Every structure is written in structure tokens, then in C-alpha cells.
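Note that one protein chain of the assembly has been removed; the remaining protein chains are unaltered in position.
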């Protein structure tokens, strides 16, 4: 259900929205996520996934996170299997079309240990947009008549008072926290996003706090030289964490493409015995490394260079 | 009132939305505006006003145009006085704060020869946005209780079915035509807008056809090198007209500031006897010149250079 | 002229799908066969076709041999005319800018409803599928072309779960539900081209591919499908079509 407007205003009002430095470590940033929070995740499928932050939350053994994301890839498997979440709201959930249906998602949802709450892609976007706009719902014209709508209990229909047309109303989604990975931002949280934006901007403006991870922190001066390139303003942001390759093994537009062989390996590992495979994966890549650099070392320098080579080539022609 | 969805879809469907060349002269473009059309005007106050197109429509002696704009400056005076429109929907109407209340607007509205239909700034933006989204209304939380809302007959109130909160609904605005001036676009109508965007993007997507005027036509190749800078896609555009200084005497972000002494002169000219003053102005600057270049010559090269000098300096620091 | 041994059934699917698109249309395309088919027709007969991806891309240039694996990755944006937010690209459908939605299907029923969510009892799923993505929105808001393999288990009387609405229960039920535009336009399989009866909205065969019999179609369809007596037969893929197709997908990722 949509949050009451007075509660939303009070929560926003209570935040220190001034121009102040917010740089912290990824471990410190995990303290901004409380057990039980609703957490929106930026990017889409294998693109600009805030993987470093998800990695840190899994290591910090958070619990009962209610996740939302436009389209969910491997990070969904890992959140189910690590136990930090048993409820993911998304429109599509599997590693990616080429890898087929996620065996881990199937294992957890078919045994009812976790829930994949399915909404249409646009309805999720409009729920964030309503949240960003400070209204309790958004009218739309899809989903009606389908079982996607039929199995949801927080939709309303109305007849438009202007045209008489039947409209579907979806409730605003104002997540407690949004995790967003960007190419660059300043120490105050003014973020620039190159290329595909997905639902990140609406999500950031809807959320009650935003944790930004960034490939690179730039000066506020640099931001102010092209203010029309700022996509998320500092007033929405609570934490800025610099994490190179913060989306690995997924891609970050213009910088690196997905680490395809790593993703192939994950798919193989979870194919026959999904639960054992994902547990092994978590042990090796999540609980094992002492820090993010060690995690990247495990992914391997060769893969990093290859992903970077492919990632930069988008701008070659 | 909001247009019926089936009519809106039919009108859009009937348009040739393919990647095709649309370059034409400003005179040819006037044929895309029919008498009686609802016409949305891009920019705001003295910024990126599509003045060249308005100039051409006045010279083409259009009639009964129903105008909408976020904030209306001198172009409103000129449309009233030339007779191409007697109905302007806007949130604020006068040359600009420093020049005081428009005497021409007062003369026409106080004598009931023309109507200034006043909506709140945000409500106009949300009406275009609803139009751009293909929904018949947008919910909002301002305007209630005021006489701005009280004097309008196409607003609705509703209780939100999710939260019980009282909401105001404003109807979608899908103009027949939108006139938008941009810094650059390609021959197909892919437009880039630097700096302040105002309501132009929603307006373009809401409109049934868009006439773009542009300081410069660039290659489609150039557009495709930074597709995340495209703000209006070719599928929405019907005409592309290259007009240097197409917003003069108003400003175009990053290129030129307003022609302040010209605007001072206009204010003086219309101060004592507004109707005579504006008639003289139209005669001299609108009906007199044989083409846009001659119009610019009348504005004067000195003013053009000065406005350009000031306009470019925004990017100096 | 080619004959059946000259192409794979996936290649046939791609070619037949490509021919359904008309120059000048704006097409919302999924990855795989739909994208391949849209690109094929763009190169051959419809240079003015505009492709949209649900990741937020308008008018991209698909590089041969670099078909993007999802519609949400940077490969999709190569030399695009515009990149926009996901919500905004989907809203182009709602606003009416899109002529055709074009995607693959896993399970379809008599009225063109597609299921990509749940096999078995929705309350207690036997198999949890990946879900709708943009499928529901696309099929709610525009004319659909669906391309899929023609198998009995995929062409069912009634899908377990309507992920992407076709004509729901047939007749006027789609309109009555609030979906006043769009609907299933064509289903293209490796056996035939199907349309929908104007009144009942039930699926019917419109043309058979070369060498395919009406009986074959019936045998591979899980419901009683209407087949006219005077059926058209499609023209087999041309050498040119196959050449371009193989140029676009040299590793046969989607056409093996």
C-alpha cells in the first residue's frame, strides 16, 4: 500500500538535505540499511546492478529485506540464498535470457521459502514514479484483464472522471532505501549517469534514503560545469561510496560489459544442484574475500580487462 | 477536457513516424498549423521561445489558435494583438518581472476581447505530462482551496482509494501542435536541448505534431554518437526548420541571452498607448521584413553580438 | 528457390516473422528471433523500420555478430537515436507511438493469451517461470506478433496463467476488461502463420509454410484450431534472406 503523505513528508523533512560530504566505506554504508527495510535496487538485469552494496549487505547478514527491482538477475538468487531477503518484487527474474530459467529462484519460490511478487515492467516504473512525484498512485492502461493483475491485492480500478475510460491505479512505491550504482558523482551525492538510466532516477527520488556507489568520485566543481547532466541531486542522497567495478560481474555502461565467462560459470554451478551451487558461490565470492579488492581478484584481472575492453568499445564508432 | 484515448491513438497512428527527412522552410511549416488548433509553445518566459515560428504564424494570419505555455511573455501580447489567438492558457503572463505588468495583456483581457486562462505552473506541467504518458489525467496536491482552481471548470477531486487522501485531478493536455526551439537537431527531428528544458519534452510527447525550429541542423551520425543526449525523438516530430537566432529577442541557453535593450524598447513602446504601441511594433518587426534575416537586421547586429557574448559567458567558469 | 533442407526451422521462423513487418512501422522487439527478424527486414525491404527495446532504446543499429543478449545492456544502444528511461520507453506504447509488439512465446492459448509466469496451479506452481518483464505492457497496449515453435504443449486450450493478454476469453472480453487498443495480430511458427477470427477472436490458420500440411498443424496444436480450405502457402525463404540472416547471426546463436 502507498505510504501516508504526512508520514512521507515527515520522513523526508527529518533528513539532513544540506550540501554536506557523505563519503563513507561500503561497510559503513550497510548501517544505513535496517533489517526489514524495503530496498529498491537500481540498474536492470545485468546492467549497473549495485553489486558491491548487495555484496556488503550479504556479508553484514541483513535480514527480512523487501526487495524491488525492475528486472532481477543473479543478485536475486544470492539474496534468497544468503537469507537477507525472502521477498522480491520484480517483473522478470532469472540470470538473463541466454542462461535460461534460474534454478535457484525456482528452488526457493516453488518450495514457498521465498516470494517472487510479479508486476508488469511498466507498473513498477510507474509505482516508483508516483513515489517520486509525491502522489499516492499513478493511473495506467496495461495489466488489466491479465493474471499478473489478478494475483495482486493492491491495485484499484476507476472510471476516469473526464473520459469515462476504465483505468488501473497502481500505488506509489517509496522504498526505505535505494541502492544505485553510477559512473560518477561528487562527495555530496550529485550523480551523473551515462547511457541507460533504467528506473534509477524515479527510484532515487521516491526513496527515503539513497546509497550511491560510484565508479569514481569527482569534484563538485566538475558537476557544476554541466548541471544539466546531473541525474540525481545531492538532496536525495545519504551516502556516497567509491567502488571501482562496483557492478561486477554485471556491466556499467561505457566502462565495462558483463563478465560473461564468470556468469557462464555461475549458471553451470547452479544447474544441477542449485542450492549447493549457490552456497558454494557465496562462500567463495561473498564470505571468503577480506574486501572488495580481493573479490575482484577472484573474478580475475583477465576478465576485468576483457570486460573493460568490450565496455569501452560501445563508444568506438 | 481530455481527449478520448481512441481518438488520441488514431491521430498518432495516422502519422508517418518513420525515419525520414523533415527539413522545410519556416513558411512551409506554417501550413502544419490549422486555424483553430490548440498550440503549445515551448520555452518559458524569455527563454527558448520559438519566436521565429510565432513570427511566421502571425505573418501567415492564422486565426483562433488556442495557445498554452508554462509562462507567457511578449509573444502573448503579439498573438493577441495580431489576432491569431484570443485565448492563452498559462500560469503567468507579462513581459517579465522587471518590466511590470503587460499593458497589452491588460488591454485585451480587461475588455474581454481575449482570455488569459490561468492555471498553476505545476498543473500545466502535469497536464502535458499526462498527455505525454497517454493517460487522461494526473493526480496532484496543489491548487485545491484557491480561486485559481475555483475559476476552472475542468478539474475533478477524488479520494485516493489507497490512502483516503483528497487529490486534485487535472485533465491531460494533448495539443494539436507543439512549437519548440532547440539548440540542435538532425534532419529527422532528433533534438538535443542544452540547459533548461522547461516543459518542452512532455509537451513534445503529448502533442499530435511537433514543429521543431533549431539553431542548427546536425547530422544523424552526430546524434547517434550520444543517444543519451537526445531529448525529443524523431518519431514525435513533423517538421524541422533551421532558424539561426530563432528565439530572438529572447534567449537560447548557452548561445545568446535576451536582447535586453530591444525588450526595454518594447516595454516603453507599449506603456502609454498599448494597442497603438503593439500595432506599430507588429508593423515594423512582423509585417515589414521580407524574411527572418531582415527581421534580425532590424534587431541589429550590435544587439545580436552583445546577446551572444552574454549568452556564451554562462559556460566561462 | 530454396527447399526445406536449405534452412533450419529457426531460420524459417525468423524469415516468416520478418515478412510480417511493414516499412515505416515502429516495432517494440524482444531479443532473439524478434530482433533478428526486425533487423533482417530493415536490411532487406524495410529500411524505415524503427526498433524499440524495453531497456530504453529507440532506433538502434544492430551490429552483425553482436546481437545483444538482453534488451537492457549497452550493446542495445549502439548508434541508437535515443536512450530513455525504461518507464518512458514503455510509455511510448501507452501514448500510441508503437505499431507492433514483437516477441517470442513459451505457451499460448486459443485466444492468444501468453504465459511466461507459472506452469501448474498459480497458488502452488509446478514451475516458476521468469515472468512478464515488459510482455504484459506490450501486449496490453499494441498489436502483437508472436513467434514461437509449434508444439502441442505450447499451443494449449487455456494457459495456466495469463501473463500477456491476448483476447482473454475471446469476443469483446479484452475490450471489456479495459484494454481498448491492441491485441494479437499474428502468431508465426515453424509450421504456419496464424491470425484471429474477427468476431470470436479464436486463433485460425492463415497460411502454411512450404511442405506443411493442415494435419501437421492440427497434430501440433493442443486445441481445435480453425483451418480454412483455401489456405495460402507461404513462399520459402529466399537465398538473399538466408544470406543476410546468417550475416547477422554468424554463430547461429538464435537460428541453430
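A, B and C are the chain letters, set down in written order, and residue numbers restart from 1 in every chain.
By our rule, a residue touches a chain if its C-beta (ideal position, glycine included) is under 8 Å from a C-beta of that chain, and two chains touch if they have at least 3 such contacts.
Remember, predicted model here, so these are calculated numbers, not experimental data.
A.B. asks: If you put the missing chain back into the full complex, which of the shown chains would it touch?
C.D. replies: Those shown chains that the absent chain touches are A, B.
A.B. asks: Of the listed residues B:30, B:47, B:174 or B:270, which contacts the missing chain in the full complex?
C.D. replies: Of these options, the touching residue for the absent chain is B:47.
A.B. asks: Of A:57, A:104 or A:205, which residue touches the hidden chain?
C.D. replies: Of these options, the touching residue for the absent chain is A:205.
A.B. asks: Write down which of B:83, B:289 or B:311 is the residue touching the left-out chain.
C.D. replies: B:311
A.B. asks: Can you list, in ascending order, the subunit B residues touching the missing chain?
C.D. replies: Spelled out for subunit B, the touching residues are 44-47, 70-71, 90-94, 96-98, 101-102, 105-106, 109-110, 116, 118, 120-123, 125-126, 128-129, 140-148, 150-151, 157, 165-168, 195-199, 201-202, 251, 253-254, 257-258, 311, 314, 317.
A.B. asks: Since one chain has been left out of the picture, which residues of subunit A touch it in the full complex?
C.D. replies: So the residues of subunit A touching the unseen chain are 5-6, 8-9, 12-13, 16-20, 132-135, 188, 190, 205, 220, 223-225, 227-228, 230, 233-236.
The rule is short, and it goes like this: only the chains that are shown with their structure count from here on.
A.B. asks: Can you tell me which chain is nearest the middle of the complex, judged by mean CA position?
C.D. replies: Centroid comparison flags A as closest.
A.B. asks: Just the number, please: Cα centre separation of subunit B and subunit C in whole Å.
C.D. replies: 41
A.B. asks: For subunit A and subunit B, what's the span in angstrom between their mean Cα positions?
C.D. replies: That gives a centre separation of 38 Å.
A.B. asks: Check each residue of subunit B and list the ones that touch at least two other chains.
C.D. replies: If we look for residues of subunit B contacting two or more partner chains, we find 5, 134-135, 225, 228.
A.B. asks: When you check subunit C against every other chain, which residues touch at least two of them?
C.D. replies: 57, 77, 79, 83-84, 91, 94, 180
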